[in-house]
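Entry: chain A
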Amino acid sequence: MREKYWLWVLLVGLAIGGLLVAGCAAKGPQTVKVGVILPLTGSEAMFGAMEKNSFLMAYEELKAAGKTNIKGKEIELLFEDDQGKQDVAKAAAEKLVNQDKVVMLSGGYTSSCTKVIAGSAQSMGIPFLIVTGSADDITRSGWQWVFRGTAAPASKYTGALWDMMEKVIKPQRVALIYENTDFGTSSANAFRKACEVRGIKIVFDQAYEHGALDFKPMLANMKQTNPDVVFAVSYVMDAAMIVKQMKELDLNTNLVIGGGAGYTMPEFRENAGDASEYVTSVSLWVPNVAWPGAKEYFEKYKQKYGSEPDYHGAQAYATMYIIADVLGRAQDLTPEGIRKALKETNLTTIMGPIKFEDWEGFTNQSRPTTYVVQWLKGKLEVVWPENVASARYVFPVPRWKERG
Partner candidate 1 sequence: MEARRIVKRFGGLVAVDDLSFAVREGEIFGLIGPNGSGKTTVFNLINRFFPPTSGTIHFGDRRIDVLSPHQICALGIARTFQVVKPLRRMTVLENVMTGAFLRTGSVRRARQKALEVLDFCKLMHRKDFPAGKLTIADRKRLEIARALATEPRLLLLDETAAGLNPRETEEAMDIIRQIRELGVTIIVVEHVMKVITGICDRVMAINFGREITTGPPAAVVNHPEVIKAYLGEADA
Partner candidate 2 sequence: MHRYRIWAAVALALLALALPFIFNSPYYQHMLILILIWAALGTAWNLLGGYCGQVSFGHAAFFGLGAYSAGLLYLHLGASPWWGMALGPVVATLVSIPIGLICFRLRGPYFALAMLALGEIFRLVFLNWISFTNGPRGILMVAARPGKILFYYLALAILGLALWWSYLLIKSKFGYYFVSIREDQDAAEALGIPTTRYKLYALLPSAFLTGLVGAFYMNYVAFIEPNVVFSLGNVSVMIILVVILGGVATLWGPTVGAAMYIALGELFRAQLGAANVLAFGVLVCLVILFLPNGVVGEVDLFKRLMGGKRRGDVGGSLGSP
């Protein structure tokens, strides 16, 4: 009983003392604090870690160039883990703003966490620059404190694709499959509308829950509807499972198009193996994109952290550059001053030009540049728009059995 007594005294003590300590950040030298909220544990941690690394890499480069010094004060990044949970994201946002007194917030990976952080930032009147969260309504809610530069709204990933669709692919019968997440359903909605406008028939339309072992029942069903093009919005590994099982089912179409995310990542190629060949996808970014610094970022990251970054990392890297640029230009480091500076941003990053504009009901949303990419000989090549293409597209793709 005695030891138990001490254990609970310890626990309660920890609990009471804990909160006090948690809030009081060490008072160091004067810095300009920027809060970054990312999932560093939990099932999204892989991307959270990649984005954190990219932030730090950009920060070091900027520091070397003397750009992290804002009117005599250094920029300081404070990372907080949201565990992929929205309550925690809200707590992190409140802590950063109220306890750590950050001048602005950044981060936001999952749509749900990004929404909650954005809502908190809006009600606290603190600028929030989104890195990844792509749900449409985040920048469609009229929130003047919320800015999205490096991430496109989910429904706008397909800009370049439709150009290519009209000029090259000319689909007749499209099959649409998507994960039932915010990103998946938003993309699917936009895709459906675009098909309707162009009179393209959707012959198969189904959502699935991510993490399935076996997509064959759905794919076999799809096969019967005989589509000529498949549009699929999938998370990384689901994407690999889907194309592998298409191959196993000998499901042949003229082209499989991924709706971004999963279909462009190195892990996709690694897991799907040769089934990934010729798979096409929309993308916001590829290492060999034309924007200055993109290739260097990719190589440097790979060297430094031993793995290949994807567009999530690039988003974080570019965001860090935007932050340094904005804080450098801000008249004063009040929320209002930073908001003004954000609004006036005109910067070319490795994600392309960033300019926060109001359009089509969006606010403070940079217009995304999108690409169509294709896996060719195990490499991801830009195939559209043609003026920036790194390789010529293959269309229609060979049937599974005709491949070596």
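For anyone wondering why these and not others, all candidates are chains of the complex that A comes from, given by their letters.
Here is the rule we use: a contact is a pair of C-beta atoms (placed from the backbone, for glycine too) under 8 Å apart; a residue touches a chain by one contact, two chains touch by 3 or more; residues count from 1.
Owing to the predicted nature of the structure, the values given are computational and were not obtained by experimental measurement.
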Request  = Going by the contact definition at the top, pick out the neighbour of chain A in this complex from 1 or 2.
outcome  = 2
Message = Applying the document's contact rule, which stretches of chain A touch candidate 2 when the two form their complex?
response = 3-5, 7-8, 11-12, 14-16, 18-19, 21-23, 40-42, 45, 79-81, 83, 85-88, 90-92, 94-95, 97-99, 111-112, 115-116, 119, 123-124, 135, 137, 141-143, 180-182, 184-186, 207, 209
